[in-house]
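Removed: one protein chain of the complex. Kept in place: all other protein chains.
A, B and C are the chain letters, set down in written order, and residue numbers restart from 1 in every chain.
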Amino acid sequence: MSNRRKNHILTALGKGQAQVLLKQRITTVILLVAIYIIMNVISQGRFITKSNMLAVLSNSVVNAFVVLGFCFIFSMGIIDLSIGAIMILAGNIGGILAVNIGLGYAGLIIGCIASAVVLEVLNLKLVLVTKIPAWIFGLGIAMVYEAIGSIYNVSQIAKGLQVVSLQNSYRGLGEAPANIIVLFIGIIAAYLIFNHSKVGLGLRAVGSNKEVAGMMGINISGSIIQAGLVGGIFLGVASAVNQSYAGRVVPTTGLNSIATIFIPLAAYLLAITLSKVFNLTIAAAISSFIITSIFNVLTIMGVPSGTWQKVIMGASVVICGILSKRSEKGVVK
Amino acid sequence: MDKKIIFRAENMKKYFGATHANDNVSIALPKGHIRGLIGENGSGKSTLISMIAGIREKDSGTMYLNGKSYEPKNSLDAGKNGIGTVVQELGLVDGLPVGMNLFLGRTEKFEKMRILDINALYKKAEAVFKEWGFSDISVKQLTGTLSVEQKKVVELVRALSFHPDLLILDEITQALSLNNREKLIGIISQLKKRGKAILLVTHDIEEMVAITDVITIMRDGKIVAERDSDKTTPDEIKRLMVGRDLNGTYYREDKEPSYGEEIKLSAVQLCEEHFHNISFELHKGEILGICGLSDSGIHELAEALFAVRKIDSGCVKLPKKNITINTPKQAMDMNMGYVPKDRDKQALMVNDSIENNVSLAAVELVKEHFGFLSPGKRSELSGKVIERLMIKTKGPNQIISGLSGGNRQKVNLGRWIVQNKDILILDCPTRGVDIGVKSYIYEMMIDSKKRGISIVLISDELPEIIGMCDRLMIMKDGEVVKTLERSTGLTEEAIIEVMI
Amino acid sequence: MRRKKLTSLFAIGLSMVMMLTACGSSGTASGTAGDEADASTVQTGSGQEETGNEAEESDNEGSDTTYTIGFNNYLKGIYSLDILEKNFLTTCEALGVEPMVVNDEGKVENCVTNVDNMIAAGVDGIVFFGISDTLFPVVAQKCEEAGIPYAFFDHMPSDDILSQIQGNENYAGIAATVDTYTGNNIGEYAAEAGLKKAIVVTGETTDTTHSARTNGFKEKFEAAGGKVLAEGYGTVTISDAMQRANDLLTAHPDVDCVYATNGDVGVATIEALAKHPEVNAKLYVTDLDPDILTGLEEGTIAAANGAHWVNIDYATALLVNKLNGHGITNEDGTPARLVVPVMTLPNNYVDLYNSQWIEKSPYSTEEIQSLVGNDISIDDFNAMLEDYTIENRLQAKLDAGEITQEEFDAAKDK
Partner (left out) sequence: MKKNIWINLQRIFPFMGLIVIILIFTIISGDKLWTKNNLLSIINTAIPICLGGAGMIFVATQGSTDMSMGSLLALAGTLGGLASIRTGLAGFITISLLVGLLCGIFNGYLLAYLKVESLMVTLAMLIALRAIVSFITNGQAVFVDSRIIGLNRIGIKLPVFLVLILAMWYIFTYTKIGFYSRCIGENQEVGRFSGINIRKYKILAFTLSGLMAGFVSIFTVGKIGGVSPNMGNFFELQVMTAMFVGGVPVTGGSESKYYKMITGALMLAFLQNGLTISLVSAEIAELIQGVILLVVVFLEIFVRNRFIQGELAKEV
């Protein structure tokens, strides 16, 4: 192929890129809608009802925020496995501020966000300073955070109490419509930060090629910390909504906190594959919704929970992975 | 020198461990001046450039730009000060669109309250590309999807977008097609007219002599000479670079084709996206040259010959053994060796030892019973490579990244040579190596030929092809347009005419 | 540069603080370890099993020697398991024995590893929680080999397994709730209320406690003509359980009965039910934790049952008796097998339950101490077990002066 011809095609691709992308988007949306409609038919119309869709959306809010948090932190190439433990700690701190100190919603939200941000930024700072690989650092620090939560739990148990519970107050944030409004605000904020801000640019540059970005004058550690800060805010919101939704989050031990991020992690990986069609932040919300839907529709269809539901979820994740690789040849990693 | 000096560096020093990469280097560049910088690999020219470009910190020395002291913190800072660079170490961020790469690190003017105005950025980027005549690249395209040449163009435009007083170009011309090369030369002379300075590094001595005003020659971390380009010859420069006389030419001296009757390898109707209907036969003791422009399909053909690249139709056969080569492993088992084009990305594990890199190509040779890869044999073999190719190293356990480019290439080539392979496919074996190593590689090739080894030499360097090959095939747009026999009458001009 | 230094200083400082906390606590731990060493030398000094009993008896005579008893918490952070641990610690204090608690971190393998570790640490006896039936013979064998007495608590293995162990020399007995009975109990209760269609919201499929409760419920409920429409298995975190309950209620809006198999799942189900006003179902829960009590009080829960994890008190007492050389046996001579009854808590006693069970310990120090001694027999245990009902316990508390007659009467009449 001649140089000129190749350039011509690439130019066409550049100009036609928007159209191609639009076409891909429409196809994907149609495909998803079709699957949802088929599922609805199979479940005899109980799947797509206003209340059920609202419930699914409402249930996906926490995961969506966690996945958005991942988008900022994991995209820097830092797989932080302590996020589950951070969220448990943050939720409890928020709960204590809201209930025990009596700061109400402000305490809950600020407590969750502040502690998630502080812990996440501390993690990233320590990773940068100590140069410990993020994987192993996450495992180690998760133990530390879990232990701190556990010490609090034990102190409560000794008093015959459980860890802080919101009881019946401050539960509005975790319920529709508040949580859905928060979700949409969150998605828009994430989209803007990711695509239209300096933090987002630095994050994408460093995530793609640290060395070059550094030589081009991007402050690498600064970018990582900033991304961690933003990611921490999303994780904090996730903890606050979760705390408000569940009322109580019990600290766990033995790295069991990592299990709590398995499903969001699957959703994140799904989002990465979808990010070829949608913007990563939008994809994050969509994939959280899809994963929540899977469990919902399978329950409605009477598929045994805990067993076949999980098998089907695992299979869906793999199939999505395969499909996305088929549509594009280039391997990301 | 009555012209106004734009840039001056004095007594620059840089150590890497115990190596004195730059030892008291001083250089001054006046207005409207094109300077060539040349030297063997490891002579210190890249180090000097990277210090000027702000990529590496200097150990000592002072730099002045337009009369003011100049201390760049990074490449961006250098750019803001008016020094634009296209350097090998620097690249682009694949995960960002072209436009963002252009302005990465200096997006302030598109920001309001830390929010980026993306559209304004793209618009500006498009204007910059247009300004320098490269409007065929879409600024919204993801950089990772660009070709190597296009990436170089983006880097060039980024350097130019700083409106630099000094433009530094490190081995950029090799990556460019003829068309873009001409454009570049146009830009350079335009800048010269505007009174800017240009510092140019290339291994193509002829090109350098043609373009530049003055050539500075470096050796062992020191500047050994400066020559006016119109008063010097490529031969003199070569001599200065190496520090001794190279006896005339380092190519083959015979001017007649010479090879055996036996057909070692035959390609039959090879078809792929990048080339069509390629057929040829490789004889015993023959050096078959395949030349063409970078995108004419020559490199892809090389990959196909070694079965690294899947072909759509046709086959690569070994007539004597009546075997079709389908996998690289089979090719290796059938005594073929392959030196790919990109040494550091395709051929060598740069963070691994010489021993492992040598063994990688000779696994079957060092294998004993039960799949045992004998450490003794491995170190013996790599010792052999080091010895035979005179690689400057501490020993077989030396990590490749600690070697100079030339020595890396010696490892790359040597690991096949010591195995006495029947057929060698060499894709640009002398790319990016200095003259000393280059002539050594040619010697090895001639020696191999004498021993009856057949070589396919793929190259876009015409003197090398003319100087070394028994037969040469010229490719254009994925097709063989002409096959020529070795003769005294072969000239570069004649070949170029066919190539383009 | 300066900022960098500051951060590294901060990092170092932080790790120093962490190390100090670590050293501090391990320092105290090593202190107790030193104390324990004496006890363990006595133990190991006694050598073989035959002579072991004699040595233990002599220990008993010199009653100032404290025993160390090992206890495994299968997963710290699960309320019911943590309450068991708390009760264990209270009992140990009452009986004057030294506790050693290990965290199995939710891993079956660790249950076994930690038994090894406890033996190596020189404990005198072990009370063991068997998450899986298979663990009982394995742990029994390990303790027999090490020559230390052991008792089981909370989880009752099948009779088959128990009979394998019963003949063992160092086996002190078992005090446990039968999870199937717990489920049966609710199943019967719900069936009596005339409910016909039920869903069960429960924990992990891999957790035998939950599956046994679910199956027990199903058995009785369906025997009485009801139907269990669906079982929602999954993680026990509240948010997951809420989502699960939500989905189940969407799928089966026509249910009239919901059974949640533990406290956290129960809390989640209350929330989910609140979001489904179209569902008119009664909620039953197992586990009497504070939130469930609140639910009972508010009427969102129809009834709840549980044993408040007193089984560990009995198991520890059995073990200490065994250590004293006085193994408690059933009438047929096999080591004691105590089934701790489940009590169903009517909502009028919630306040008192809260103050007496949750905030304090269900048994007083004296009561626990009364279970240990050379003249104690299985009958004493059984008598106390039979006595384990809400009213009788409250009567005892009244007699001990923990509550007033007015409080008691007020609750009764509610």
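Note that contacts are C-beta pairs under 8 Å (C-beta built on N, C-alpha and C of every residue); 3 or more make two chains touch, one makes a residue touch a chain.
Just so you know, these numbers come straight off a predicted model, no measurement behind them.
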Contact set of the excluded chain (shown chains only): A, B, C
Looking at the whole complex, which of C:Cys92, C:Ile131 or C:Ala411 touches the chain that is not displayed? C:Ile131
May I ask which residue of B:Ala331, B:Leu484 or B:Met499 touches the chain that does not appear here? B:Ala331
Touch with the omitted chain, as defined above, among A:Leu139, A:Leu161, A:Ala189 or A:Leu229: A:Leu139
Of the residues C:Ile78, C:Cys92 or C:Cys111, I need the one that contacts the missing chain. C:Cys111
Name, in rising order, the residues on chain A that touch the hidden chain in the full complex. 130-137, 139-144, 146-148, 150-151, 153-154, 253-256, 258-259, 262-263, 265-266, 269, 304, 306-311, 313-315, 317-318, 321-322, 325, 331-333
Positions on chain C where the hidden chain makes contact: 15, 18-19, 21-22, 25-26, 29-30, 32-34, 36-37, 73, 76, 100-103, 105-109, 111-114, 116-122, 131-138, 146, 204-208, 210-211, 233
Those residues of chain B that touch the unshown chain are 17-18, 306, 308, 327-329, 331-332, 338, 340, 345-353, 356, 359-361, 363, 367, 370-373, 375, 394
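Everything that follows uses one rule, which is that only the chains that are shown with their structure count from here on.
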Among line, ring, star, complete and other, which one matches the pattern of chain touches? line
So, comparing each chain's Cα centre against the centre of all protein Cα atoms, which one is closest? A
As a test of understanding: of all chains, whose mean C-alpha position lies farthest from that of chain C? B
From the C-alpha centre of chain A to that of chain C, how far is it in Å? 36
Per the C-alpha centroid definition, the whole-Å distance linking chain B and chain C comes out as 72
Contacts with two or more other chains occur in chain A at residues none
Complex contact set, residues of chain A against chain B: 1-4, 6-8, 10-11, 13-15, 17, 192, 195-201, 204-205, 207-209, 211-218, 330
Taking the touch rule as given, give the residues of chain A at its contact with chain C in the complex, in rising order. 46, 51-52, 55, 59, 62, 125-126, 129-130, 144, 149-150, 153-154, 157-162, 165, 167, 171, 175, 242, 245-256, 259-260, 292, 295-296, 299-302, 304-307
In their shared complex, at which residues does chain C touch chain A? 4, 7-8, 11, 14, 18, 75-79, 82-83, 85-86, 103-107, 110, 204-205, 230-235, 237-239, 242-244, 246-248, 250-251, 264, 267-268, 271, 275, 289-291, 294, 358-360
